[in-house]
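All protein chains but one are shown at their positions in the complex.
Chain lettering (A, B and C) follows the sequence in which the chains are written, and residue indices restart at 1 in each chain.
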Amino acid sequence: MDHVARSVKEQAVAVLANIKEAITRELEGLAFVIGWEEGYDPLHAAPFFVRSLADIERLIWNPLCVHNLTSYLPKLKGRKVGIICKGCDSRSIVQLLQEGLIKREELVIIGIPCRGVVDMARIKARVDCSQITDVSFTEKAIAIKTPDGRQEIPLDEVLATKCLSCQYPTPLVYDHLAGAAFSAQRPAAALYAEVEEIEKLDLKERLAHWEKELDRCIRCYACRNACPLCVCQDQCAAESRNPHWFSQRTGVNEKVMWQIMHALHLAGRCTDCGECERACPMDIPIQRIRRKLNKEIKELFEYEAGINPEDTPPLYTFKVEEPTIKEKEW
Amino acid sequence: MANAINAFLPEIGTIIKVIDETPTIKSLQVVLDDQGRMRSFRFEPGQVAQLSIFGAGEATFVINSPPTRVEYLQFSVMKAGEVTERIHQCKEGDLVGVRGPLGNWFPYEDMKGKDIYFIGGGIGMAPLRTLLLFMLDNRKDYGAITLLYGARSPQDLCYQEELKEWEARDDMELILTVDREFPAWDKRVGLVPNVLKELAPSPKGKIAITCGPPIMIRFTLQALAELGYKDEQVITTLERRMKCGIGLCGRCNIGTRYVCVDGPVFSLAQLKKLPPEL
Amino acid sequence: MVSLKVLFLAEEKIPVLLKRLSKTSQVFAPVQVSDTVVVFQEFSNGAQVVFDKQASMPPKGVIFPQTEQFLSYTYAKDPENLTRSTVQLDHQVEAKPTLLFGARPCDVQGLAVFDAVFTQGQWQDPSVKARTDATTIVTLLCVKPEGTCFCTSVGGSPTATEGADLALTPVSGGYVAEAITEKGKTMLQDEAFTPAKDKQVKEAERVRAAVKKQDTLPLKQIEQKLIKLFSTEFWEQMSAPCISCGACTYVCPACYCFNITDEPAGMGGERIRTWDSCMFYQYTLEASGHNPRPTKAERYRNRIGHKFSYHPTNYKGQFGCSGCGRCIKACPVSLDIRQVLREATTHG
Partner (left out) sequence: MSGMEGKELRVVGFLCNWCSYGGADTAGVSRFKQPTDLRIIRVPCSGRVDPLFVVKAFMEGADGVLVSGCHPRDCHYAEGNFYARRRLEVLKRFLPFMGIEPDRFAYTWVSASEGARWQKVVTDFTAQVHALGPRRAFGEGAGSGGTG
């Protein structure tokens, strides 16, 4: 792998060739390998389960491969499977390993050093995606062809928020690396930009913001079922009647309660993979709710989830003297 | 029929009696508060009703008092979930909601003149009791009646007084069994399907009706097949999670059939036409 | 198309028309609620009504709201005998006159599935029936089907008007409005409608004829093929990427499954109906813990089986799907129901 800055296209082709070669070697001992194939139109990739050598040809790799495929792993316990994962996805694997929800020896991980994936909602806001005829990538842009013509948009303007401040482009755990590793290219400072946007609002504006955004939530639980750490989705507290946390009504009250419940159940665990916001069919910006907790936990305990499997999550432990916690005096 | 205007609206009834059948099963005798409705309440043996505990919800139970005795409606309830838990806390005088009768019923017309072989397990005795009492009230319409009834232990057998009566009757045969040996138990020991194989009742001119936990049903159906019973001769009832009880909410389907309106009573022949999703 | 009356509705007259009508009835129209999401919402002044894009949600909430009260109950202590309590039930089915403005033919076809299930069957649903009767539907014919549309494969068409009271065909400067039913005719009496010029009627016909034909799915005998595939690995493979959430069912114009729950509050409470999804694990989970559809493969088999085999078998060939493609667009993993149906017809 030479380090000459090759065009995005060439790099993607090289990475894909690397992936296919690794799978050809590994597929024998695996139930399947989970990757991406082209979806229902050139703008949408879709998770794809490679079961035979013939399937390998359908694999793709480009900035449209947005899904965090590790959310399938907890339900596949007991079967040896291959998984292709980006840097951010690998943090989910580390977190799942740390919590004992998957076994390392049941995984063949093909890691991809990733330069960023798109945010479909951002693209949909700028392009009429009802009829996509072709999508291609140039050095720094995505070109989308529709019956109304060809539109070229700088990639940075439609990248997912998590990618704009990506600190872990190269997977933290892998068996094969499908490209040259490289370190963070993006400013860490932008990590909590969206959170700060909300923090600037006063309390009444925040209340109004969440009321407006969550009003269109349809309680379909795509955000929960897409989350790699929501392993108890079949017996979820949100639908429990004992304890009866909240009703089945579709009022804003219940929708806010669910978002808080999901965020709190991810406190000190969420690896900022963005699946919750990406999966939402109503494009509701909910990732910043989980990211707010990540920000507080980083400040309080200097801790980031999904980095080192040996770590103990901060809320699983304590210090007798907590340097960063100042209790209220009366 | 249930409230024709709004099939979702339960009628209020008062519990006049609570019988502790077994540590996990209670029978409730309910009278509808609206006397007119109570007198005109008609149903067929095997039909079900949705019992409401307001605040907990509704659950489906067979009306296991026979249509020939309409002083009250009886429901036998095994403690399993939230609604049954609350039902088990009910005492005489408490109010419940009743929505019914719903679903189909045992095809007793086609069973006339035939020998009837009941095979019940645990709470599965509830639907069989309705039909048995109905047949005993129209005894001459039917041939020989046998009841093979089993449970985990002697104290898990429901309707203890009636079991004594049925044992004393000369126009029906009662065979009781429990899963394993118990000190004061002098009758048969063994799982219902195995006892059935030992008894090996001939299929000639017989209808076999079986209700009980899924595991018992599976092996009982196998045993009946081995004994030569044709699919049309075997009748059972199915359990499903139910909400609306009137074929609209979509959840109790097996293929094209809804257990709440096309069942819960099915012949094995009908079941075999459905996709295997029991 | 035999139409009772043909008039013209100018683009700029629509907000005025909707405002006037919302004095006498609840008016639902496709409203832009965020950069990318359009939903059917009660029209209010200043709402940005959007007609050139398929709404993210179907209009089924107009006759089948996601949350609806069946009854409220109140316990009270019986004054004479304090150990006894009384319970008082209260319920009312009320349906205000409603206007659904701007639903597309696939949305209206979805409402036809509700009609078949909730009002034509052995058991009727009073609230859905009341709302259906109280609703006037103005359908907006679809001149620009999307890449995910397949209405022609399931008995529909971008220019279908069955189930609508008034049909609008987009022409330059506005819409040619044709009444389909008496309700549509009375609506045309509103002053916003002006006589349509021949040029406009011709343009409307040209627009309707010019709608691009979609490639139709091979759904012959799909009902039997799906049954034949029942106990095969087909469903495990097809549902492998599925995350078993409720998105596809909640955005579907033809999905009508619901849940009934009691929501207690102190001495009283209410029994409510809310949308439910066959893709949720708890949908068929029994109190005993047994679940006839424990994995997503069985649930997905039932979802496709219901729409393309069980429902058509029970309802004279009517598919439980109107081909709007929302389930494809809303699916977090872009599962394409058309691809599953194509594979079923080849494997079946």
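Assorted remarks:
Criterion: a residue touches a chain if its C-beta (ideal position, glycine included) is under 8 Å from a C-beta of that chain, and two chains touch if they have at least 3 such contacts.
Source: prediction; values computed, not measured.
Within the full complex, the chain left out of the display is in contact with A. Residue A:Met261 is the one among A:Leu101, A:Met261 or A:Ile307 that touches the chain not shown.
Contacts to the hidden chain, counted on chain A, fall at residues 195, 198-199, 203-204, 206-211, 214-215, 237, 245-246, 251-253, 256-257, 259-261, 263-264, 267-268, 289, 292-293, 296-297, 300-301, 314-315, 318-320, 322, 325, 327-328, 330.
By definition in this document, only the chains that are shown with their structure count from here on.
Chain nearest the geometric middle of the protein is C, using mean C-alpha positions.
Spacing of chain A relative to chain C, judged by their CA centroids, is 31 angstrom.
A separation of 39 Å divides the Cα centre of chain B from that of chain C. One inter-chain figure worth recording: chain A and chain B are separated by 51 Å, centre to centre, where each centre is the mean of the chain's CA atoms. In chain A, the residues that reach two or more other chains under the touch definition are 241.
Under the contact definition stated at the top, the residues of chain C that touch 2 or more other chains are 259, 261. Note for the complex: chain C touches chain B at residues 70-71, 73, 75, 83-87, 89, 91, 93, 117-118, 121-126, 227, 230-231, 256-262, 264, 269, 271, 273, 276, 278, 283-288, 290, 292-293, 298, 302, 305-306, 309-310, 313-314.
On the side of chain A, the complex with chain C involves touching residues 32, 39-41, 44-49, 51, 67, 71, 121, 124-125, 128, 130-132, 213, 215-216, 218-222, 224-226, 233-235, 239, 241, 247-251, 275, 278-279, 281-284.
Remark: chain B residues 5-10, 12, 52-59, 80-84, 93-95, 97, 214, 239-241, 243-244, 246-256, 261, 275-278 touch chain C in the complex.
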